[in-house]
Each structure stands twice: as C-alpha cells, then as structure tokens.
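One protein chain is absent from this view; the other protein chains keep their places.
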Amino acid sequence: MSKPKPKVAFFEFTDCEGCQLQVANLGASLLELAKVVDIVNFREIMSEAGEEYDVLVVEGSVASKHDEERLKKIASKAKVIVAMGACATIGGVNNLKNLKPLAEQKKAVYGSVDPVPDAIETKSIDEVVHVDYYVHGCPIYGPEFLKVMECVLLGKPYNVPQYPVCVECKQNENVCAYEKGQFCLGPVTKAGCNSWLPNYGSVCVGCRGLIDNPAADAQKDILQKYGLTVEGILDKFTLYCNGKKERAKYGKESQK
Amino acid sequence: MKYDQAFQEILSASPYRPMKAKIVKANKVTEHEKFFRIELEGKKELGHLPGQFVQASLFGYGEAPISICSSSTQKEYFDLTVRKLGTVTSALHKLESGDTIGIRGPFGNGFPLDKMLGNNILIVAGGLGIVPLRSLIQYILDKRKDFGEVQILLGCKTPKDMLFGDEIASWQKRADIKFNCTVDKADPDWKGNVGLITSLIPGVTIRPKQTYAVVVGPPIMYKFVILEFLKKEIPARQIIVSLERKMKCGLGKCGHCQIRNVYVCQCGPVFTFEQLREMEGECHEGECHV
Partner (left out) sequence: MKYAIINRMDMGRWFDSLKDRGKIYGPKKKESAYVFRPIQEFEEMSLKYIPTILPPKKYYFPQKEFLLKFKINPFSTGKAIREFEEFILFGVHTCDIAGIQCMDVVFNEKPADPNYLNRKEKMTIIGLECMDYCDKYASCAAVGTHVYKGGYDIMLTDLGDEYAIHINSEKGDKLVTGKKYIREMNAKDKEKLNKAFEEKLKKFNNEFDGDMERIDKAFEKGFFSPVWKDLGARCVGCTNCTAVCPTCYCFDVVDEVSLNLNDGDRYRVWNYCQMDDFAKVSTGEDFRAGRDARQRHRYYRKFKYSVQKYNKYFCTGCGRCTRTCMAKISLVETINQLLSGKEAK
C-alpha cells in the first residue's frame, strides 16, 4: 500500500466559499479523507499552498476574463476536475447578473464608472473546461461530497440522480409542502441532497438544478391549480441556474 | 424459536452473496469488447445452460448482467465477453488474468434445448448477439449428431468488430455446418458479403416445420429478421430470440427487467416469437411489432 496518495487541490472563483466550509465541517470524515489523499491547496483550513495536484476541486463560477484564463491554467494541471457547489456546477446565484445585458447591470450597480472592465457573463465551470464530477447544491451536501470523492478515488463515475427531490423527501416521510400551501421546487429539482431543506420544514429552492426531463405539460395543469406557471418555475430557478439551459429543458427559447 | 430446516436454510443463505471466482484468461478482442475466462473457487461447476447469464459482481462498483458465451459441455470454466458501456463493465475491462471477481447465477431460462433437439437449426447473430449464441453453437457442435442441419448466419458492422474470429474460421471449414457472414461496411481486406444480415436469409433453404430459427442481436434487428423467418413459414413458436433488459437482482424481484407480467431474468431472456407477441405494447417496437 505504498502507492502515492492522490493530491487534491481546492480552488475558488466567484463564490462565498460556503461549500469549502461544508467540507471543513465534515470533521472526522475529513480526517479519514485526509488519510487517503493529500490536500495540497485549501485556503479555509491551510495556509501553505502546494503546487502539484491530481484532483482539482473548483468552487465558484467564472465571472471575468481573468477567472476564465486562471481556470484554464489551473485545470490544465489536473487529471480529474470536480465542480463543487451550485456556482461551479450551474452558475449559482451569480447567474442573477445574466438576467439583463451586462452593460445595463454594470450601470445599475456602479453608475457611470466601470471598476470591473474585465467582467463577463457568469459561466458555470463546464462552460470553460471539461468537468468529470459534479457536486451540486448551495451549499453542497457533505455526505454527497464524500460519495463523490469515493468515486473519484475508485475511478468510477458519479451519477447525479436524475430523479426529483420528491423521491428522497417521501422516503424521509416529510409532509408535502404543497399540502401546506407552499411552493416547492422538489418535483423538478435533481435529488442527491437527501431532501435537506424539506427535512427542516422548509421548501426546496432548486439549488441543484432542474431535472433533465421535466414533464412540462403535466406541470402546467398542476401549477395552474396552485396558481403558478412554468415561467414561475423558471423564474425561481434563475436564482441558481443558467436560465438558458433550464429553458431548453422545457423546450422554451431563451428570453434574451 | 423453532424454525423448520428449510426455513433455516433460507435465512442463512443470501442469494445476494456472490461466489468468489478467478479470471484465468483476459483478452481485449475488439476496441470495445474484452473476453474473460472464469473459474469458480475450487473449480466448482457453474452448471449453466446455453443462453443463461450471470451477474458479474465487482465490489465497490456493483453488478452487471453478462451472457455466458461458453457451452455448458465445458464444465471447469466459463467464458464472458464484455462490452465496455457502464460503470461496472468499464471497471471489468481493467481486470486481468489472475484477478478475482464475484459471480451470482446462472440466471434465466436458456435456449430450449429439449425442444430444439432433433431439429434443424438456423442461427442468426447480429453484432454482440454472437456472444450468447456462442454458448449455443459450441453446445450444438459438441453434440452435433443430436441435431439436424445447422446453419449459421453472422452479421456485424465492420470486419474489425467481428468477435471470435479464429473460432469462426474453424466453423467455416466444417463440413457439418453451413456458415455465412456479412458486414455492414467492408474494409479493403474484406472479401465476403457486404450488406445487412437480412439479405442473407432469403438465400437459405430450410424445411420450416423442422427448423428452429434462433436470432440474437440489437432490438431493432429482430423485427426485420423475424419478418424473413415468417416469409420462410417458420412457425412462431419455433422462432427464438434472447432479449436484453436491465437485469438487476436475477431473482424475479427487483422489477427492472419486467415486460408486462414477465420477469425477463427468470422467464427469459430467451423467448419464442409466440411469447413476444403476447408482450405486445411493452416490447421494444423492433422486437415484436412484426
């Protein structure tokens, strides 16, 4: 068992570092993980940064030209790339910027001066580099992160569940949010978080992204019953997702 | 607590527990397929029938249903040919001779040898269909005199995709079987037929009432081959296919392989065309919409 331990590096882009905090919070499991990998770059828990790495874990979305170049450079050194958290996997809350043309947004925020000439439309990291593994969520769900690391280390793919959060929510025997008159994105959001929010009495906010094959027509009827629309769902999703991709799943053209 | 003995046995033996097995031979045979020869621990006999399958179990990765491609007349080992497709088969491809895997099975019904005995046999293999059919062909060749005329038609995409090349060459030379093959797309060295497998069937002469016609291949192929069989007036109950489904537990419980009320892992994977017709509406349109 003298095989060298794979080196894992965490890098962050435009984000809040909350997902790395989730990793840091793994406690005993993180120590277990540290026995089988070398963590060479992790700003939240380490001061020294290593240079070489096999597995690159990227947190955050790409929001500037500089981000884009830096990501390409960092990625070129890695054998395996893991996108961690909604910002990295689907763009995350930074997507809000994309709702209006960039120039308009800049004007609204900064007025006539432009302190960020470098800024571009928000991108998930797979719009810039190839991604091997996705850990969805805002923030990520710790146990899923460990499951993905297990897959990375065994060299097998991690299949993000394509079924909705309802699957896990029912198994956890939660009272359905719709029964309580709440609007929940569970029926159309990818599972994998063990219905984290509904377990605490809240509703699913769709941070893991829309399932690939939503039943668009069926939803129309249901949503109407609850006084909602597909547009309403898509609006909700724009909090976390790249609207373009999500709209395509409903067979809709991009609004812009 | 009193248990009767049978119950006690059920409680102690888990059908989910794989047997330990050793890979004694591993060859990459095409770009996507790898051949494995496998011995159960203690050279135990698998006790399978041609056309049955096993669950190849790789701990940490899961299980994949794989057709057994060697005859049951060969008892000390059995062969699997695996196409690299999903998580388990990709991991299997990394294994070499000397490695250990888990095996559950054999599962399924296998080809209806008792009925086929004493009849003429027409075998049509498309693409990977040759894999389960090899177990049948080897069996027939080992017990050649128990069968009537034997004809084998083989089709694949390109000459490079052809599996069991050496063995096929030996079949070609035998006087006691008729063999013909075709490729969809030839390469410069190919001297044989070019075209779909269905183009070979009209040229075959058979006595339909005494013939069992067996076809295995991708779902979409069945429709066209079966049509040709029907044109030859082979009775529906003598047309035999083997279906691919998502066999998971092999025990007729987990539900993934079900077609209507049929659990393919137990009642199949081998069916007659007569049975396929009864599954109308749940079959792949290539399989039974003739």
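Letters are used for the chains, namely A and B, taken in the order the chains are written, and counting of residues starts over at 1 for each.
The rule we apply is simple: a contact is a pair of C-beta atoms (placed from the backbone, for glycine too) under 8 Å apart; a residue touches a chain by one contact, two chains touch by 3 or more.
On a predicted model such as this, the values are computed, not experimentally measured, just so you know.
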Fill in: Residues belonging to subunit B that touch the chain removed from view
1, 3, 7, 10-18, 20, 59-64, 85-86, 89, 100-102, 218-219, 244-246, 248-249, 251-261, 281-282, 284
Fill in: Residues from subunit A at the interface with the omitted partner, ascending
29, 32-33, 35-36, 146-147, 149-150, 153-154, 162-164, 166-167, 170-171, 173-176, 178-180, 186-188, 211-215, 217-219, 221-222, 225
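Note that only the chains that are shown with their structure count from here on.
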Discussion item. For a test of understanding, state which residues of subunit B touch subunit A in their complex under the given definition.
Written reply: 60-61, 87, 90-91
Worksheet item: Mind pulling up the subunit A residues that touch subunit B in the complex?
Response: 154-157, 159
